[in-house]
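This is the structure, below, for whatever I ask next.
Only a single protein chain was left out; the remaining protein chains are all shown in position.
This part shows chain A:
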Amino acid sequence: MATTARKSVLVVTRHAHQGSALGRSALDAALVSATFELPVTLLFQGQGVLQLLPEQDCTEAGIRNLRKVIESLPLYDITPIYVDAAAAARYALQAELLPPQAQLISLDRQRQLLADHDHILGF
C-alpha cells in the first residue's frame, strides 16, 4: 500500500438487517478498512438505524443479529458511531436503547461528515 496519508472513509448504512445483506456488507467493509488502518467512521441513516435495536432474537429468521458486531466496533477503533437523530426518532429508538458509543446527530452534522471524508461508501 502507498506510503501517503491514509484516506479516511465514511461508511453510510441505510438498510435494516432484515430483507437484505447490505447492513452486514457495510460492517464488513468498515471492519476491513479499519484492519488496514484507514480511519473509518460509521453513519446510520434511514432504516439502517433498526440494526441498532437491542435484544433482537434473529435465530428464527435465520439472519445474524448485527447489534453484537456493532458493539464490538470500538475494538477496531471505529468509535463513536453516528446515528441520524431524525431516523432514530421515526423508529422510536430512544438514546438509552442505542449502543453506548452511539451519538445522535443532526442533518447539519451529517453534511459535515460527508464533506470531511476522502471516500464515502453508501450501503
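The rule is short, and it goes like this: a contact is a pair of C-beta atoms (placed from the backbone, for glycine too) under 8 Å apart; a residue touches a chain by one contact, two chains touch by 3 or more; residues count from 1.
The rule is short, and it goes like this: contacts and distances are computed from a predicted model.
Of "Sulfurtransferase complex subunit TusD", "Cytochrome bc1 complex cytochrome b subunit", "4Fe-4S dicluster domain-containing protein" or "Peptidase family M48", only "Sulfurtransferase complex subunit TusD" is the UniProt protein name of the chain excluded from the display. Screening A:Lys7, A:Lys68, A:Arg90 or A:Arg111 against the full complex identifies A:Lys7 as the residue touching the chain left out. In the complete complex, the residue from A:Leu53, A:Val69, A:Ala86 or A:Ile120 that touches the missing chain is A:Ile120. Looking at chain A, the residues touching the absent chain are 1-2, 6-7, 9, 20-22, 25, 28-29, 32-33, 36, 38, 118-123.
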